[in-house]
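First the structure, which I've put down as structure tokens, then a few questions once you've had a look.
All protein chains of the complex are present and in place, except for one that has been dropped.
When the chains are written out, they are named A, B and C in that same order, and each has its own residue count from 1.
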Amino acid sequence: MARGGLYYGDYLQLERLLSAQTAESGKLGQAAHDELLFIIVHQAYELWFKQILFEMDAVQGIFSTDQVDDRDVGTAARLLGRIWEILKLGVHQLDVLETMTPLDFLDFRDHLVPASGFQSAQFRQIEVRLGLRRQDRINFEDKPFDARLQGADRDRVNHTEQVKSLHDQVEAWLERTPFIEMGGFTFRESYRKVVTDMLSRDEDTIRTNPLLQDAEREVELAGLKRAQVKFDALFDESIHAAQREEGGWRLSWRALQAALFITLYRDEPALQVPFTLLSRMMDIDETLTIWRYRHSLMVQRMIGLKIGTGGSSGHQYLRRTAEQHRVFGDLFALSTFLIPRSALPALPDAVRAEMGLTYSRKG
Amino acid sequence: MARGGLYYGDYLQLERLLSAQTAESGKLGQAAHDELLFIIVHQAYELWFKQILFEMDAVQGIFSTDQVDDRDVGTAARLLGRIWEILKLGVHQLDVLETMTPLDFLDFRDHLVPASGFQSAQFRQIEVRLGLRRQDRINFEDKPFDARLQGADRDRVNHTEQVKSLHDQVEAWLERTPFIEMGGFTFRESYRKVVTDMLSRDEDTIRTNPLLQDAEREVELAGLKRAQVKFDALFDESIHAAQREEGGWRLSWRALQAALFITLYRDEPALQVPFTLLSRMMDIDETLTIWRYRHSLMVQRMIGLKIGTGGSSGHQYLRRTAEQHRVFGDLFALSTFLIPRSALPALPDAVRAEMGLTYSRKG
Amino acid sequence: MARGGLYYGDYLQLERLLSAQTAESGKLGQAAHDELLFIIVHQAYELWFKQILFEMDAVQGIFSTDQVDDRDVGTAARLLGRIWEILKLGVHQLDVLETMTPLDFLDFRDHLVPASGFQSAQFRQIEVRLGLRRQDRINFEDKPFDARLQGADRDRVNHTEQVKSLHDQVEAWLERTPFIEMGGFTFRESYRKVVTDMLSRDEDTIRTNPLLQDAEREVELAGLKRAQVKFDALFDESIHAAQREEGGWRLSWRALQAALFITLYRDEPALQVPFTLLSRMMDIDETLTIWRYRHSLMVQRMIGLKIGTGGSSGHQYLRRTAEQHRVFGDLFALSTFLIPRSALPALPDAVRAEMGLTYSRKG
Partner (left out) sequence: MARGGLYYGDYLQLERLLSAQTAESGKLGQAAHDELLFIIVHQAYELWFKQILFEMDAVQGIFSTDQVDDRDVGTAARLLGRIWEILKLGVHQLDVLETMTPLDFLDFRDHLVPASGFQSAQFRQIEVRLGLRRQDRINFEDKPFDARLQGADRDRVNHTEQVKSLHDQVEAWLERTPFIEMGGFTFRESYRKVVTDMLSRDEDTIRTNPLLQDAEREVELAGLKRAQVKFDALFDESIHAAQREEGGWRLSWRALQAALFITLYRDEPALQVPFTLLSRMMDIDETLTIWRYRHSLMVQRMIGLKIGTGGSSGHQYLRRTAEQHRVFGDLFALSTFLIPRSALPALPDAVRAEMGLTYSRKG
């Protein structure tokens, strides 16, 4: 066909797309009215999942090398931003699905057993590629997460598990951040000094605050103690290693320091885009969590105390995954280590200069 | 396959669905990265359009009879509410598409000529079924709206044009509202009395307001005059007919009165659901308008002063359709006729009783 | 001042409103940039809380009588719809607050100790008026929910606790639903018959499904058993009473039946608006839950593992309130009792007639 002859419907393969909705409830008689909505919402999700996986390809391609170009970090941040927008749309899509009432759902729900959203291979791949590991997952009815997938789907998901995840790629990239040890400067050491000061000041505040009752004081001191223990992880590699062993941290010691450094000095030209990158990963983690949570509320509303189409009391499970299936939790936990800007150690001029733009060096 | 064996991916026909994305830019070499997003956004729209048409089927089925069951009016309002939610999602989807920048679009834009969103047959059908008529439309490049559709698509759209639209069905349903002339009561007459009072009071206020300068007073009096002329349409069938002839009104005289009556006495049990129905039609009209407007802004941002993929300076056209392609404009214009609740004529007890629920009549 | 002279700024008391932002961090020197955002977000919340309480006044006024007018139920549903919209806006407002990063927050966070959102008296009043009881609440640091409120605020909240909540008002209104026992018809009995059939059919399906492995079958049968036990609560007043004693139900036996009846036969004219009313209460419950959950995620992101401004590890607490502080949970649990429309017992003509509109009776 001539290039000039492209037609909208052909380009979008609408004939194929719009003939791919077959209601189960209609196979034996009158289809339930709301089944089409159910199908189309799920198909829209799967289209968007395909888009997310495609963007993940590009982002992971960027981080698959040991020498990530500064130009490409911006691209990665932008594409993660797109994934974030898609996930926000996914949350919004639940508003449409919620126009279906439990009674409407009941008209076709039994026809779907045991099909279930648990069987979305694309969603599993998204989780795996972001960095959700088998051991991080909550089992559902004592079976591994991929037990319900059929052959080809399971193979695809299992194959994805063999590939380095975005989490691990970014961890490696963080570890290569040059500025945290440069010349004589060691970020960790200069930071330790100001933190030690700050924590003893905080302790002082709590001990001398006349408005606190004894019980309150104990609570606050215990909290401070917990913070101190956490800081120890930052300053002492063996403590970090021990906590990591127990699941307290996932990021390596060096990656954690780099992520903290980027967060604290985000205004330096070399760190602005890396900071955006880390923010987008948190945005994605948070929005996935919100989606899981809202999904669980909807399931509860839809089926009450009954079992799900996959035979499960799904909403409790979904709610627990919202809590547990988080990939970039360490980035959230970073806030634990933050100290006020006024207390931040000043960077050596030489290090700052390295983080600037070439043209402005002369300025 | 046994009914119990339904599998998620088979149910949703994912193999078919997820293999229906072919980038034009990829046919001759490396596909442009953002073309997949472009395809998937449009496919998602088309899926949702299918859903909207399906709900329109149900709603129009309800109004296809001369004796619409009170139970069904609630169903119709609920389904129109769903269409509204879908349209709101459609507006939100533009947020995702806007993560594509003009430069990214340029990488594949030329490959799509002359395909264009103008060629969405489903969208045209939605417009037609709501009640947008050929004569209401703004021509684009001096050609009728369906000129760009290919055979089967055009046939489908043209066929839809032969069928009674929702607008016309609801107009007929409104005309059958029994309460506006019941026993000795004529809503129009009792309303005319209070309106006449109110307008002369308003005129008085304007004439005596010491804060108005002469020029302002003239402006306000002219506005009042316009309102009076509008009211005349309500009270005098021949004036309404003349204005309707000139495009001032689309609804028939009787339907207009009924819609106003429902709006004014919406709390009566018999009118609560009809009022919701009218509101949903306005919501749909407004949200379609917002979608068209945002779409036009996005097109402007995307292609600047260039021509669209369909060869058009599309954003100006889209902006004008936002203004002109409205179906339920008369319902918005109804506000012109409203008067404060305190001035509303009380309904005769007999009429009120007819609008109540049977069980409470005894109460 | 002459009525005609009203000025926008005076009407809105802008001088007062816009001079009510004083940053704590600025009292001793340079104010932290983001503190104004923090203040304004919270002030916007409090303005909206005032609006919600005002709408609650109107809604509770409607239900404060034993003879609620059918006209007013529609008004109540509409005002609850407004509260829902406000709560959705409240969720959206978090997007603005999240433009503040943890590091920005740290610049003034210490100045706010021990002030805390726990001290919002208006929010506590909203909870109480909806129907959250003292015994439903999770204690925070072993103190009752109002321990942190100062005198006048605590008095106001405690006073609200003395007044009948919306939950209890609606429960009483549900109990008065006439249709569930009318003439010889008892909804509960006719429903029991079809449920018994359905459950044994379900059991059969599970037992004979060849695709289920034994372990799966046990899980499903256990789920079915749980459903049966739940149904028993519907059919046997003493079982309901026992479960209610243990916190399984909050609604009375009769109210539960009425809510179920409304849900099942929502298309009947007399039930359309009551069904909307129940839906709005669920929407409010769900959106409050989403707000609490998103709030907890934001707190976690903002302060990591540190203590909150009120001295608490707030995000865990917030997350648990999302789970536990629900008022209309029984309405969600109602789905447990639903059966497919095709299995619904037909209503006697006499009962149906009572639920129709007067004018159509003749039809």
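Rule of thumb we're sticking to: a contact is a pair of C-beta atoms (placed from the backbone, for glycine too) under 8 Å apart; a residue touches a chain by one contact, two chains touch by 3 or more.
For clarity, every value in this text was computed on a predicted model and none was experimentally measured.
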item: Touching residue (missing chain; options B:Ala31, B:Met182 or B:Ala333); value: B:Ala333
item: Touching residue (missing chain; options B:Val195, B:Met302 or B:Leu357); value: B:Met302
item: Chain C residues that touch the omitted chain in the full complex; value: 3-14, 16-18, 20-22, 24, 33, 36-37, 39-40, 42-44, 46-48, 50-51, 54, 58, 78, 81-82, 85-86, 88-89, 92-93, 95-96, 99, 111-122, 150, 153
item: Missing-chain contacts mapped onto chain A; value: 2, 4-5, 67, 70-72, 74-75, 178-179, 209-212, 266-270, 272-273, 353-361, 363
item: Hidden partner chain, residues of chain B it touches; value: 102-103, 106-107, 110, 114, 141-142, 211, 215-216, 219-220, 223-224, 226-227, 230, 263-264, 266, 282, 286, 289-290, 293-294, 297, 300-307, 311-313, 319, 323, 332-342
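In this section, only the chains that are shown with their structure count from here on.
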item: Chain closest to the assembly centre - both centres taken as Cα means; value: C
item: Most distant chain from chain B by Cα centroid; value: A
item: Separation of chain B from chain C, taking each centre as the mean of its C-alpha atoms, in whole Å; value: 32
item: Averaged-CA centre spacing for the pair chain C and chain A, given as whole angstrom; value: 29
item: Multi-partner residues of chain B (at least 2 other chains); value: 4-5
